[in-house]
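Every protein chain but one is kept in place in this view of the complex.
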Amino acid sequence: MNFGSDNSSGVHPRVMQALVDANEGAAPSYGRDDLTRRACDAVREMLDAPEAAVFLLGTGTGANALALAQMCPPWGRIFCHRTAHIETSESGAPAWMAGGAQLALVEGEAGRMTPATLAARIADYPQEDEHDGRNAVLSITNATEWGTVHDAAGVAALAAVARDAGMTVHMDGARFSNAVAATGVSAADLTWRAGVDAISLGGTKNGCLALEAVVFFDPDHARDFSFRRMRAGHLWSKHRFLAAQMLAWLEGDLWLTLARDANAAAAELAAGLRGAGFQPTVPVEANEIFIRLPRDLVTRLRAAGLRAADWPTAGDDGAQGTIRLVTSWATTEDEVAALLRAL
Amino acid sequence: MNFGSDNSSGVHPRVMQALVDANEGAAPSYGRDDLTRRACDAVREMLDAPEAAVFLLGTGTGANALALAQMCPPWGRIFCHRTAHIETSESGAPAWMAGGAQLALVEGEAGRMTPATLAARIADYPQEDEHDGRNAVLSITNATEWGTVHDAAGVAALAAVARDAGMTVHMDGARFSNAVAATGVSAADLTWRAGVDAISLGGTKNGCLALEAVVFFDPDHARDFSFRRMRAGHLWSKHRFLAAQMLAWLEGDLWLTLARDANAAAAELAAGLRGAGFQPTVPVEANEIFIRLPRDLVTRLRAAGLRAADWPTAGDDGAQGTIRLVTSWATTEDEVAALLRAL
Amino acid sequence: MNFGSDNSSGVHPRVMQALVDANEGAAPSYGRDDLTRRACDAVREMLDAPEAAVFLLGTGTGANALALAQMCPPWGRIFCHRTAHIETSESGAPAWMAGGAQLALVEGEAGRMTPATLAARIADYPQEDEHDGRNAVLSITNATEWGTVHDAAGVAALAAVARDAGMTVHMDGARFSNAVAATGVSAADLTWRAGVDAISLGGTKNGCLALEAVVFFDPDHARDFSFRRMRAGHLWSKHRFLAAQMLAWLEGDLWLTLARDANAAAAELAAGLRGAGFQPTVPVEANEIFIRLPRDLVTRLRAAGLRAADWPTAGDDGAQGTIRLVTSWATTEDEVAALLRAL
Partner (left out) sequence: MNFGSDNSSGVHPRVMQALVDANEGAAPSYGRDDLTRRACDAVREMLDAPEAAVFLLGTGTGANALALAQMCPPWGRIFCHRTAHIETSESGAPAWMAGGAQLALVEGEAGRMTPATLAARIADYPQEDEHDGRNAVLSITNATEWGTVHDAAGVAALAAVARDAGMTVHMDGARFSNAVAATGVSAADLTWRAGVDAISLGGTKNGCLALEAVVFFDPDHARDFSFRRMRAGHLWSKHRFLAAQMLAWLEGDLWLTLARDANAAAAELAAGLRGAGFQPTVPVEANEIFIRLPRDLVTRLRAAGLRAADWPTAGDDGAQGTIRLVTSWATTEDEVAALLRAL
């Protein structure tokens, strides 16, 4: 019963097979190989963005921090939700890589900023000058850290606020697959058509071994980005093994199938939890469930094999605590059933 | 009627005379001169801290950013009030100099964190690990950006919260003189005796030309700081001219006299404003007054010679707006009287 | 006839199989899994360094830059050969990650500093103070960028010069396997027993997919390094796939076998070249050959399928140019024979 993290799941067999298949003979290093060319084309196709600049790398923190460093001057401010991964879990990577930029945290229920909370936060910095710095980038996490989703209209509304304030828009898409699966729209609808300038597109949590992409929809925004990726140590020498993952992941929309499976498992689990009288504390829209349970029940479930993270949340007390359950492409019906039985 | 900023006031005649006097013959450069030795001793005496490490430099942003860079690892978090100068007005300097550290903003009325608001904010980051980073430094501004003051007990209470969380304590003392004058305690009582580890001690706003000091009460905390100051370009070559300011400023407690004068002018002006039916929106405890006035009145006052900054604040509307009035050592009774008359 | 780079070779079948095998079920992420524990133990065993701190990551530039950032203060100086990879090919990564440290380039024939050239260069910076900065780290590349090798005595002699100057010693071991194979001594003899404090241990060029390790022989030197790795985006979430590579690579000394094979192929090729009347311009001690050939011959060889990099070198002219031939674990006897035949 592994609901600890989508990062603890393995690699989808088709992705692993692609690694094996790519391991034939020699190939030019550092992304000058044919697989990489094809993989970048495939990303452009997935995003319906034929002009986009695409860069592959191995980690989500690398992708986020480098994308934001590209978009934000050192004296700039990056607006994000107060629970965004770039704020809570990357040890200051974006601020560092961007030369000392600052995050401006925005409130909002269930991991989602709203146009109103974003606009109010921007209004805290009404002026651009050498003391005040510059409002530079909005970073939207989709799906959010709380398993909720911004639909295309929601992204567009936030992006419009950013645009009006002279900022560009980044999407932390570590779980972008799940957002696309949840909203049922195209990847393009959820990104550039909604006003997103760049996305950190995550494969690792959804069936890959170590694969992320940074995509700039306007290639002019990618100027010199190759230097940034290299000097951060994120240009793989045997680059074909990033590319092979991407090609397999995109082939036949595997990425979307896997995300749908993960979301469906979460929905099924949430339904079962509700049936057992336990209401998730946050709407279950993608592949994460947050739920408050009696602490002794959690202890018993763990003893029965449950893996899930404690997620201390306002409202918890000595008797009850919140945990996070994450499903992935690898979650089985048996695991869901076993957890519901154990309850 | 200059109430625009204490930075727009000039240099006290005794400080200026000290510059003239110091300009005799040659002196070793880069702080190896006798005046510098004496000035650092004088700072230690003022703070009753015979072991403290003292570094002189020319700007408050330099002092704050370098002190915090020394105290905070790149993956650290600096807690400060959401209106702290290091957050609002230094263009990200501390974050940059500290290698990408992040500010964690704390709420609190009238520019003051409370132990409760601070503790609550620290609790947002309950864990130290490579993802979450480290809670490293508390920075207390005293006097605050809103002209209020933390007294010794107030500083000690905040410092205790920080200490309990494993953090060290920095004081942004750009207006430390005003805080000492307002509280009536000693400089030591308001700093190290209350748990402060380092202070950015400001002279510029209070009668100097360009003079700040960074003081580490435990000299072990100052290890390699001289490298930081140099490579940030903050080691003056003709260092005696920093030292001369400091000696004159401390001589006969000039610093305290000037701060008392500034505070007294603010108190008098506030009293007059109240008498005229205008209540400051924030307690007037040091040398700043925030007051909401009819906009047409502000226009008329400016026409009559008032210099004061607009300070847009929640509660303002089309008819009424908040302005900031700052007094300094150079504020005259005539200026105060003229403004009250003009009202 | 692929002699372009050891980075263009693929992944050894046993390493690839280990990835497949590791892909069973779920595993804790971010290095908290059992495979990672075992892999780090195996590295310690390989280095006969039971106390060493071991960190796995995916790229050599990441490994070098992070190790050096850990070892060198921002105001420090890193001494390295003027053709070291950290100088020529990492786009300034170590300087950046170390907060603005500087490289001091040392001359030396065939990619090797000597104790004398190193000592002379250190003597250019005789003094440590806030202007001059600090002589902090020596970085030795072994095998060198020119396919030569420092034996254990050679490393020890350089390390002694560094130690005398108060510096610590880093080894860029992107081709460390080849150096061990060439010298016939143990990994320990070539590192900590010779005075090396930390090594960037490279697997990628020698049969792995993406695998490097940073090892600090004194675990006290690794303090907070986990923060550095994370915020540079070099902590893999599915960390078991780094660990699996390492375990397979070390199992049965596969790493050494592969390096010996690569070195042997280079030796054989060099012998053949000499037999054909072409003398390598640099001693062939590991897996690289530098050779000056008639330009039209190079053109013909390339037409016949040769992949090798142009390596413009003093002494080249319009008629003759230097190329670099790199062998790897994957180089076949057929490839060597084919190239010699084509000559």
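Labels A, B and C are assigned to the chains in the order they are written; within every chain, residues are numbered from 1.
Just so it is clear, contacts are C-beta pairs under 8 Å (C-beta built on N, C-alpha and C of every residue); 3 or more make two chains touch, one makes a residue touch a chain.
Note that the structure is a prediction, hence the values are computed from the model and not measured.
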item: Contact list for the unshown chain, restricted to visible chains; value: A, B, C
item: Touching the absent chain when the full complex is considered, from B:T204, B:T281 or B:T322; value: B:T204
item: Which of B:A188, B:A232 or B:A342 contacts the chain that the document leaves out; value: B:A232
item: Interface residues of subunit C (partner: the chain not displayed); value: 74-76, 87-93, 95-97, 99-103, 105, 125-126, 130-133, 312
item: Interface with the unshown chain - residue positions in subunit B; value: 2, 4-5, 7-11, 16, 19-20, 23-30, 57-66, 90-93, 96, 204-205, 209-210, 227, 230-238, 241, 307, 330
item: Residues in subunit A touching the chain absent from view; value: 30, 73-75, 99-100, 129-131, 133-134, 224, 226-231, 235
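The rule we apply is simple: only the chains that are shown with their structure count from here on.
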item: Chain whose Cα centroid lies at the greatest distance from that of subunit C; value: B
item: Copies subunit B and subunit A - interface residue numbers shared by over half, same or different; value: same
item: Distance between chain centroids, defined by C-alpha means - subunit B, subunit C (Å); value: 50
item: Whole-Å separation of chain centres (CA-atom averages), subunit A against subunit C; value: 34
item: Gap in Å, rounded to a whole number, between the CA centres of subunit B and subunit A; value: 41
item: Multi-chain contact residues (two or more partners), subunit C; value: 30, 227, 230-231, 235
